[in-house]
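Here the structure is laid out as structure tokens; the discussion comes afterwards.
Shown here: the complex without one of its protein chains, the others still in place.
In order of appearance the chains are A and B, and numbering begins at 1 in each one.
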Amino acid sequence: MSYLSLQNLRKDYGGKIFAVDDVSLAIEKGEFVTFLGPSGSGKTTTLMMIAGFEQPTSGHIALAGRAIDPVPPHKRNIGVVFQNYALFPHMSVARNVGFPLRMRGVPKAEIAARVARLLAIVELGAFADAEPRRLSGGQQQRVALARALVFEPDVLLLDEPLGALDKNLREQMQIEIRRIHRELGVTTIYVTHDQTEAMTMSDRIVVFNGGKVEQVDAPLALYRRPNTPFVAGFVGDNNVLDATHAGGGRIELPGVGPIAAALPSDCPTGPLKIALRPESIRLAAGSDAPAFTVQGIVNYGDSVVLVGALGTVPLKIRLPAVAASNLTVGQILRIEWSPDAVHVIGTAR
Amino acid sequence: MRPTMILLGIAVAVFVALPIFIVLPMSFSTSPSLAFPPPGYWLGHYAHFFRDPTWTGPLINSFIVAAGTTLLTMLLVTPAAFTMTRHDFRGKSAINVLLLTPVIVPHIVIAVGYFTYFAKLGLLQTYLGVILAHTCLTSPLAFLTVSAGLKGLDRNYERAAQSLGAPPIVAFFVVTLPVLRAAFLVSALLAFVHSFDETTVALFISGRDVATLPKRMFDAIRLQADPVLSVAATLLFGVVLAVFAASFLRKFFKAGVSR
Partner (left out) sequence: MTPTKSTPHRPDRLALILLAPLLVFLVVFFLVPLGEVMWMSITEPSFGFGHYGKVLLDPHYRRVVLDTLGTSLMVTTVCVLLAYPLAYVTAQIGGTIGAVLLMLVAMSFWTSFLVRTYAWMIILGNRGPVSELLKATGWDPPPLMLFTRFSSTVALTHILLPIMVMALYAVMRKIDLNIMKAAASLGATPFSAFRNIYFPLSAPGIVSGSTIVFVLCIGFYVTPVLIGSPREQMISGMIGAQIEEFLAFGEASAMAMVLLVVTVAILAVYHRFFGLDKLWG
């Protein structure tokens, strides 16, 4: 059995839909798992149920083989870092970090030593006596992290911990959090709605949508083989197209005709959805390749995104900047892609 | 338009403030009657006031009643405010109405009720009776103040404390209470001042034994108005002013220290 397991968790706030709807997850010890999903998809609610602040309407949570449903938050031994840090304003940095140890009746001398060690890990040793509100956002973030880690929690939960920081600081803190995770090896669940953050930090990503889990996978697998149209569209830029499998490995786009695609052997026939990454499309040399009409050009500096249509099907293409000089709107281009680039959504490859 | 408004505003403010500045000098008047302006000044009325147990008694009674009321009010209102701000349940709006009724009912109406009800319970002319009645009257305002504080408090403070190992009760005393110090202080002050000033209900139920300062003043004004009253009035005014000055100075002092 896995270290932390959620079984058929459901949370009903009395709204039209369940805030969390039948979520089951198995998380291994020491793993770094990210919850990724749009606003309102149930990430925080799931986290709050794990921490014990919300009771599931139904379902169970087990930690290290033990059901923790009846355990109140203060006895769960789970560290939480909140988006706005929730540092206690009336306590110094050291007293904030020492708080969980005082609650556990740890002897004074040991508290001092452990607080000093954690503050060293987050590189804030010099700020032990500072008032939290006098620290910068990134520093406050690190105090919150130290406070949630100092009592050696079984699990660390972070709810959009970098949401309030600017871009540079975010990247710095992402590296920092990964480093600390490597150093201490604590099982970590990290909530974000920033897919780049999820891709760069996690061992595995759990994609939430409308209270349900859409897919659980390693970052690259998630990127290459989205299981649902939602994941295909949410993780990275993508073209999600309606297509038909007539049988015999021939894929047709309505109004365009057959296209190059390498289908898995178990691919069912009939209508299906395919995903085609914009960056996997190239300009073709021959004149018999599919024709793409450019309707808009967005320049990103290092690359250019062309918005247009393949026949009647809307399509996005991302080209390296060098390949896309002197293109104009209205131009018709011939395009191609490797048959491997076509992913049939819902199949294994 | 603008200058006219300013002039009118100032004139009205003078009307608002002036009477207070009439009472203060009267308490130092040498005149045995209410002549204003006073023919001369001395501290004789103060000496008189503090030597007369029929005045000092009520003064002490008022402090006892106000302190008891403040304590009881905060003890009852704080947990209730927690439930009302943190939970949703059926009948909540009805309960909200009940909690606020004491501000809607005119004091004279409930005074009539207390007069007979407390007589039956043997609570007439007791500290406990006045404290119970005053707690009803002060609870809505204290409840609103505490609730406003709780609504403005980020729940994550308490959640953080609990996730770090603090049981809910400990989290309240170690985190919520200190963070919301200001809201609790203000609502306690409001309760204290309200009870210290309350006249109508105290008139009917405090009787002679536990007469509060306002009750004693009311009786004195009715009988014959002498300048010792001005001392009582000045004290009544002074206590309120002192309570607020104290809270203001505290803030001022703290701001100065942390700067």
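Note that a contact is a pair of C-beta atoms (placed from the backbone, for glycine too) under 8 Å apart; a residue touches a chain by one contact, two chains touch by 3 or more.
Remember, predicted model here, so these are calculated numbers, not experimental data.
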| item | value |
| --- | --- |
| Contacting the left-out chain in the complete assembly, out of A:Pro72, A:Gly247 or A:Gly296 | A:Pro72 |
| Hidden partner chain, touching residue among B:Ala47, B:Leu98, B:Ala182 or B:Ala246 | B:Leu98 |
| Of B:Ile108, B:Ala182 or B:Ala246, the one touching the omitted chain in the full complex | B:Ile108 |
| Full-complex contact with the absent chain, from B:Leu71, B:Val179 or B:Val193 | B:Val193 |
| Contact residue for the chain not shown (choose from B:Ala80, B:Val170 or B:Leu185) | B:Ala80 |
| Interface with the undisplayed chain - residues on chain B | 1-2, 5-6, 8-10, 12-13, 15-17, 19-20, 22-23, 26, 33-37, 75-77, 79-80, 82-84, 86-87, 89, 95, 98-99, 101-102, 104-118, 132-133, 135-136, 139, 143-144, 168, 193, 197, 199-200, 203-204, 214, 217-218, 221-222, 225, 229-230, 233, 236-237, 240-241, 244 |
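To be clear about the criterion, only the chains that are shown with their structure count from here on.
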| item | value |
| --- | --- |
| Centroid spacing, where centroids are CA-atom means, of chain A and chain B in whole angstrom | 54 |
| Footprint of chain A on chain B - complex, ascending | 154, 156-157, 159-168, 170-171, 175, 178-179, 258 |
| Of chain A, residues touching chain B in the complex | 51-53, 72-80, 82, 84, 86, 88-90, 99-100, 103-104, 131, 147-148, 151 |
